[in-house]
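First the structure, which I've put down as structure tokens, then a few questions once you've had a look.
Note that this complex is displayed minus one protein chain, with the remaining chains in position.
Chain lettering (A, B, C, D and E) follows the sequence in which the chains are written, and residue indices restart at 1 in each chain.
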């Protein structure tokens, strides 16, 4: 293994740990779905957002997920990624009520349709999570 | 004063207090600039975003400003409002470094140009604030 | 009932009447779907857009729905709300041909894909309405 | 002149008349500013939006300008064109209050910043028009 | 046939040939789907984008499809049209790898979600094309 390959590997590993901690299974499914069309892009997703950005010390993960949920709700054109980050928000300590507050607030900045579609994404994500929890408990 | 006018007034007053606490002078300038074209809209700005949304108990103002700065950076078409909310974020306890982190993170969700333009808005806002602080200190 | 609750109620009732007149069943379905996740947001939808904005005297409902159909077509990221407002436009007096003209014009301002997707939303909405009319007639 | 050139000419002339009637001087300035970089695009602007769309019989010009002002306010990234169409709206019979109502309503669909920036564009356009009127009257 | 009708016909025919060459079956399906709701819009789609723009000599079709795939990926709100133009790109000589590179690059300008959703659209389009090829070969 060359020096270059070894450092790529280190940054990738750091990103992969962040991806697992934040996005959990949903994140890994996204990565897996890229394997046959753009494996390099799967690597970039792990390296830049997770290896670089989410690992930065200046802002905790709770604050980072507030920012991401707000942005994806406001943009309104990335429903699958919004659902992944609603999951991520819950994973890093946001309550369901806090997620709902963030999305509702977006009515002010991006309009009521963006907030409504965000709330419906949250409703679906919460329901799937409740169903998964009940299955594990059974 | 009728009952209806009195409650309008109460909601308006609550919004006005939130506007002062959060947006400070910058917020009042926006309200003043609407006086001759759309005074009712000035009232709505105070009543709905500030009287209703920012007064809700489920999320603190620090978290609310993280969400707003993220959304306005990502949307990339509301520079004046982004500057007002960078000010607002600092007013409710975010550090300059935290504001910078939120904006940088938006490169992942809305692209590098949106993040760059957000950083330039922050740079201008920070400089204006430093200048104002020095004036007050002089 | 306190004075505050009584006025909330009045504004809410006025909004509810506007919602029924404009959006009809489609509007009520949206409100109902928020009951278990964000009941306060259902209330805001009724109070601000319908209680405040659509009740303003300066522009008739026909003109207001032209504006809304145009905006939602141009934004291109809120298909469910566009369908509700195509219904609403027909409810307040726009003809199917007028709705089609508004959407076609958006090709100029937001591109052909936005107009195409708007036309497909209209096609679906018109078909559902024809089916419902035939059911009632049967 | 070949047959093809003659018909191009007819469609172009029809569009030019519509451009003059609707956008007035502001429209001609846009066309002139394209002369040295993209003269063909100037021709397309005249032929498709004005020669084809605005000449269609199914919707009057007042309704068409309501749609355009709404869309450009909501999109929030085309301030120069929004100003041209606020002028155009006034040219085809909308009052200043109606223009203001349309823009305010966009707070519901595209957020308060989009509506605020639209109102500021209207304020500037109204002031320039008042100044021009006073000059003509002098 | 009047002179006007004859030239309309010529421009339409030229656009139809371009539509067939570029978008193939997918393009014709879009046109057909407009027949019962907005036949004039079907004509405009053929005349302006295909009769006027794609027939211009200054840029080859390969370059034009690179531009269109990039724009539709970045805008992120027109998935059906993006799929049609991924097909179109392959029809005019782009390789699957080149299409994938264009879409990946959009992560830089429009964020990772836009690029991810573009890659999933490409994956679907490539799979449908492989399936169709295998059917023809059988």
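The criterion applied here is as follows: a residue touches a chain if its C-beta (ideal position, glycine included) is under 8 Å from a C-beta of that chain, and two chains touch if they have at least 3 such contacts.
These numbers were taken from a predicted model, which means no experiment stands behind them.
Although one chain is omitted from the display, it touches the following shown chains in the full assembly: A, B, C, D, E.
Only one of E:16, E:66 or E:79 touches the absent chain when the whole complex is considered: E:66.
In the full complex, subunit C touches the omitted chain through residues 74, 107-114. Within the complete assembly, residues 30, 33-34, 36-38, 40-41, 44-45, 49, 72, 75-78, 80-81 of subunit D touch the chain that is not shown.
Panel shows subunit A; residues 3-4, 6-8, 10, 40, 44, 48, 52, 56 of it touch the chain omitted from the view.
The criterion applied here is as follows: only the chains that are shown with their structure count from here on.
Path length between subunit A and subunit C in the touching-chain graph (shortest route): 1. The chains in contact with subunit A as well as with subunit B are C, D, E.
Between subunit A and subunit D, the centres computed from C-alpha atoms are 42 Å apart.
Centre-to-centre separation of subunit C and subunit D, using mean CA positions: 26 Å.
If you average the Cα atoms of subunit D and of subunit E, the two centres end up 29 Å apart.
Those residues of subunit C in touch with two or more other chains are numbered 40, 44, 48-49, 56, 72, 75-78, 81, 100, 104, 107. Taken as a contact graph, with one node per protein chain and an edge wherever two chains touch, the assembly is complete, since every chain touches every other chain.
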